[in-house]
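Below you'll find the structure, written out as structure tokens, and then a few comments.
With one protein chain withheld, the remaining protein chains of the complex are depicted in position.
Entry: chain A
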Amino acid sequence: MNPDLMTRTLLYLDGVSVSFDGFRALNNLSFTILPGEMRAIIGPNGAGKTTMMDVVTGKTRPDAGHVIFDGKVDLTKQDEAAIASLGIGRKFQKPTVFESHTVWDNLDLAIEGARDPASTLFHMEGEERDRIEEILGIVRLRERRYELAGALSHGQKQWLEIGMLLAQNPKLLLVDEPVAGMTDAETAETADLLREIARTHSVVVVEHDMTFVRDLGVKVTVLHEGSVLAEGSLDHVSADPRVVEVYLGR
């Protein structure tokens, strides 16, 4: 551990390991995200990208290592709800929205505010109305607000989930493969949207789509077999022979 570095970071992973039945999905993984930073994470299938997000959001407990948020909170000691309340939002690789709720209600559930049963029971609709309208506009779902989320196309579900992240207004957004299944035009729009979000939030994006990663124009971390293989600009890591070997050159 490096306490000096830790206190300056928003997210600090140090020596994190996770095994599934003896298979090491994360192997002594360490990296840091600074406040306000946007980072792209790439790596071949099975590199451990999603598992890393599982560890940060409390879904998976690491066998070893530290995950420190905001320079002080040890996330490995918290559960999912507590981590979300600390200000970490997540978009899943497979889009997960509440299918039997309307688009509007999905955003209403996500919007920041008290999460305990007493508050939600007596909650009056109104205050967040404008904010939800605004987000509907940003993610282009205004016309479909009263439709069930289950009826949306794959791409629209992705956008709704990004909209839910916006509604949550977390300090750190973990975005797992946001452009999977999108057309080129949609992909470009999503890159714009994420860059816009990154102006006011810290964002970690996992993506395979290299055009998209280039569009983002941010620092890239390459994962391979559960640890960091290379880090730097996309051009820098693309030139790294080890990266070429395990990933780009396949």
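Basically, a contact is a pair of C-beta atoms (placed from the backbone, for glycine too) under 8 Å apart; a residue touches a chain by one contact, two chains touch by 3 or more; residues count from 1.
Here is the rule we go by: contacts and distances are computed from a predicted model.
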Protein name as given in UniProt for the chain not displayed, "Electron transfer flavoprotein subunit beta", "Acetolactate synthase", "Urea ABC transporter permease subunit UrtC" or "Acyl-CoA dehydrogenase family protein": "Urea ABC transporter permease subunit UrtC"
Of A:3, A:117 or A:241, the residue in touch with the unshown chain: A:117
Hidden-chain contact residue, picked from the options A:6, A:34 or A:84: A:84
Where the missing chain touches chain A, by residue: 57, 59, 79-81, 84-85, 89-90, 92, 96-102, 105, 108-110, 115-117, 120-125, 146-148, 151, 164, 168
